[in-house]
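Heads up, one of the protein chains got dropped from this complex, but the rest are sitting where they should.
Each chain gets a letter, A, B and C, in the order it is written, and its residues are counted from 1.
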Amino acid sequence: MRFVEPQGRARRCRALAGLALSCLVTACATRNAADAIATELAQSFEAQSGVMLDRLQQSPDQALCSEPGAAASSASLAQRRAIERAARDGVRFPSGAPPSPQAWLGDWRRGERIAQSGVGLQTSDRPGTEAGGNCYGCHRLAPTEIAYGTLGPSLTGYGLRHPPDEAGLRDTWIRLFDSHAFDACSVMPRFGARGILSEEQLRDLLALLLDPQSPVNR
Amino acid sequence: MTRGTAVAATAIRIAAVLPGLAWPAAPAAPSTHEAIEDYRARIADDNPAELAVAKGASLWREARGPRGASLGRCDLGLGPGIVAGAAARLPRWFADTGAVMDLEARIVHCMTTLQGFDRETLIAKPFAGAAEPTTDIEAIAAFVVDAARGATIDVPQERPEEVAAYRRGRALFHYRAGPYDFSCASCHGSAGHRIRLQELPDLSRPGPTARATYATWPAYRVSQGALRTLEWRLADCFRQQRWPRLRYLSPVAIDLATFLGVNANGGTMDAPGLKR
Amino acid sequence: MPHVSRRRRRAILNRGLGIALGVAARAGLGAIGLGVRDADAQEAPDRDAFAARSVADALARLRILDVADSPDVLLDAPDIAENGAVVPVSVRSRIAHTDAIFVLLDRNPFPLAARVDILDGLAPDVALRVKMAETAAVIAIVRADGRYWRAQRDVKITIGGCGG
Partner (left out) sequence: MRIRATLRSGRIEVRVLIAHPMETGLRKDEAGNPIPAWYITDVTARVNDRIVMKTAWGTAVSKDPLLVFHVLGGAVGDRVTVDWIDNRGDRRTDEATVVAPASP
């Protein structure tokens, strides 16, 4: 887990300390506001079913992407690129074999079930419940499932556009493992990097996307 | 529901397939979107929330609690006993508590101060569980918003405390946290998207979806078979954001309700609504 | 919705509630309840059909041995239900002497949802809301002159929201 102290803004504030007074005042006002929010969050939430208050502490990338407009602002470009590099460096590829469909693709049938399931890590889940990916919440996948969301792009026919060669396997794995590798402020959960899904589950989702027999590609 | 039209449509459909054996496939299926709109139209009448409104109306009038008092003198912001339209102007700052309060906070305040109910007991279980009847707070909230139907939403930003609540609410709305990196804005920060088949209203700024959304809570949730309040809606979003449990009437709940309410100003109250 | 109608409706609602508080009796055998108890006794054999776990078994328990499709049984239900907990269904019969309407849901844990007796003075035109566990057929069966007529249509049940 990469939980880091919620000090991203404070650090930025200190870094700005040598600048003009007006800037300093603004930066510290921002820090005070952030501290007030942290205090308010601590008063307003309580742990339940293994979901603890430490989940409310922001990592630097969460703090950066909480600024409205930060996802596209030129001011945050360098920070976003750094987050994306770090995300890429942190990807753990399937253990053992080099990328090949035989070695990396799991079972698309299990992948479909994972894509349909939206449980896991909630206060309403028993601790230890195996999480789903809830892919259909945001993406179209198998064309037979009509209840799909549109927050993300359609993935129907994904494997036809991205053949499961080495590059296709690696690229798709990275997107599933840590969406921040391509977009620091992506709204897609970092399923591998945050330990939401296991390596086996990610391989099953890889198969759902890339296996020629998967309903996504038929 | 336009029953006449629906029945006529069926008659046409049936006539069209009459020559076939048994039940051939329906004629060209309408798009999913049209079918869902059709479904929503069919259940739009006879909102079971009316049952909660009726229960809330009698709870409001009955002498109850340790003090044996009704809620007839409850001040929801427009003066003691004035219910009509009051929900359209909440949350707001109240002089008697020195705090910004939302509808539910004010109902609990009146139940404790006028009727003598114990606050901790009341807020320990504000929402009905599976197979449980509507709670008193839920029913009273349904009654109060029903009495504001047609009123223009006008959540005040006159006091500095109200402005501060809105600002904190905006920051909280965009605050990303938890193992999924979700904020409210992850789903409700832009327009035109769906989760599964449900349209996601853009609640990040004033606009038609922000108005229509705030205007229709509390609502009867078909999937829950229950009347649900705005604070329930907020808490259930945080559950799905993989955050810890939102405390009832907490500062985060009040500030977010203020943010959503102010963004809805100018809209027309139409609650309790009916939702998936 | 026009305000006049809302207010009028509320007046009816309140009146209904007042009466309800006056006469509601828990497990009591009030005078008003007697009719129901009598009806129960008369129709006891049908009660058993509600425990059937398949449409075929429910029909057998209802002693519906022969049923034919009819365009005069008008069944209306949505093509897609956003939530299976509430599926609006209406049934109208154009068959003379209709005296009962049955609503069944294929693939439900207990498929028989309702039987409505069309007594003298009641139009064979009823609507209710049912729960459906999964995508399946809604079946309406009408009894007239001792014969049974059927209509059915598929309703697709979708998964909604965040799914968790």
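For the reader, a short list of remarks on this structure follows.
Here is the rule we use: contacts are C-beta pairs under 8 Å (C-beta built on N, C-alpha and C of every residue); 3 or more make two chains touch, one makes a residue touch a chain.
Nothing here was measured: the structure is a model prediction, and the numbers come from that model.
In the entire assembly, the chain absent from the figure touches the shown chains B, C.
Residue-wise, the contact with the chain that is not shown comes from C:111, picked out of C:78, C:111 or C:161. Listed residues C:57, C:79 or C:125: the one in touch with the omitted chain is C:125. One chain is missing from the display, and on chain C it is touched by residues 2, 4-5, 8-9, 12-13, 15-17, 19-20, 23-28, 30, 32-33, 35-37, 39-40, 43, 46-47, 50, 85-88, 90, 105, 108-123, 125-132.
In the full complex, chain B touches the omitted chain through residues 45-46, 48, 50-51, 54-55, 129-134, 220, 225.
The definition used in the following text is that only the chains that are shown with their structure count from here on.
Taken pairwise by the contact criterion, the protein chains are fully connected, each one touching every other.
Mean C-alpha positions place chain A and chain B at a centre distance of 30 Å.
Here the CA centre of chain A is 47 Å from the CA centre of chain C. In chain A, the residues that touch at least two other chains are 118, 122, 124, 136-137, 146-147. Listed for chain C are residues 80, 156, 158-160, 162-164, each touching two or more other chains. Residues 80, 156, 158-160, 162-164 of chain C touch chain A in their complex. On chain B, the positions that touch chain C within their shared complex are 1, 3, 6-7, 9-11, 14-15, 18, 22-23, 26, 29-30, 32, 35-36, 38-40, 42-43, 50, 53-54, 57-58, 149-150, 195-198, 222-223, 225, 239-240, 276.
Residues 3, 6, 13-14, 16-17, 21, 69, 71, 74-76, 78-83, 85-86, 88, 90, 92, 127, 129, 151-154, 156, 158-164 of chain C are the ones touching chain B in the complex.
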